[in-house]
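With one protein chain removed, the remaining protein chains of the complex are shown where they sit.
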Amino acid sequence: MVVGLRDFTQRAGDGSGKPILDESNGEELMHVQSSVAVALGNRTVESPGTLYITSRKLIWLSDVDMAKGYAVDFLSISLHAVSRDPETYSSPCIYTQIDVEEDEDEDESDTESTGVLDLSKIREMRLVPSDSSQLDTLFDIFCECAELNPEPIEEEEEESGHNWVFSADQMDVSGGGEEDADWQISQSPTSVIGHSNGEEGLAQPMLELQINDQRFEDAEEMAHESGTKDH
Amino acid sequence: MLFFSYFKDLVGQEVTVELKNDLAIRGTLHSVDQYLNIKLENTRVVDQDKYPHMLSVRNCFIRGSVVRYVQLPPDGVDVDLLHDAARREARGG
């Protein structure tokens, strides 16, 4: 996928000047807005053109210069907004922010000074329709198309069947057999409690278990319960 | 789907969306979709020095994948509900 803004010059040769879409891959024309000026970054507004909104991207084609046009995928448009405040921008417009490849910061000023415009570094684009009553409609169409273009799904392994490496911590938990054995030991001598006065030898290990293992507290309660039932 | 549902319930409340490009936009949550794309209304940019021209866009669509954080309103967070939802989600997934 091409990130950011790019030149677009593929116009149909039938004189209509319409852009050639990738129809075989399902790209559809969603909306055409004539008489739209475009401003890239901080640059001045460029002569009016026509905005084509497809299911994949925005295409702006100059009405004057047939060799001039820009395109940007909806996947690269970070946000879009309706801007009507004259203090922030002279004309009501659709404001867009464009995702660019990283490591651009330092070069940006250079591009400006040499006068060579590197489209892939343009982070902002304004679309100024001559009919500003169309702004809300355009905003909604932008939203709709953005939603048609979710992030490509990463090639993730299926949820199940991960061969996770188990830590020692986890081994303890999964090694339940040992734990069960503890329970066996702690529960089996419960009947002994009643006799413990006479048989210190058996009661003694239980006492140690109680000290070493908090889980035994529960077992002790159970022991008392079962003990009561026994009697 | 947990967070899609969560944000749907949050519609109408004030949130601050922080983007991966460090832009922070505060506004009323208007809607959210399954990709966690976010629409805000009555927005204003928090760091106005950095993006002065974005001062007051009325409504704004933010692509889910460019979001880093969303600061949530304290009364928009029911932690018990969230814990239950997260456990359910974990079981289902």
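For clarity, chains are labelled A and B in written order, and residue numbers in each chain start from 1.
In this section, a residue touches a chain if its C-beta (ideal position, glycine included) is under 8 Å from a C-beta of that chain, and two chains touch if they have at least 3 such contacts.
The rule is simple: contacts and distances are computed from a predicted model.
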Q | Missing subunit (named according to UniProt) among the choices "Guanine nucleotide-binding protein g(O) subunit alpha", "Small ubiquitin-related modifier", "Sm domain-containing protein" or "SWR1-complex protein 4" | A | "Sm domain-containing protein"
Q.
By the contact criterion defined above, which parts of chain B meet the unshown chain? Give residue numbers in ascending order.
A. 1-3, 6, 20, 36, 64-65, 67-74, 76-77, 79, 82-83, 85-87, 89-90, 93
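The rule is short, and it goes like this: only the chains that are shown with their structure count from here on.
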Q: Let me have the rounded angstrom distance from the C-alpha centre of chain A over to the C-alpha centre of chain B, please.
A: 13
Q. Okay, in this complex, where on chain A does chain B touch?
A. 77-85, 87-89, 95, 97, 99, 139, 142-143, 146-147, 150-151, 159
**Q.** Contact set on chain B toward chain A in their complex
**A.** 19, 21, 23, 25, 33, 35, 37, 39, 43, 52-66, 93
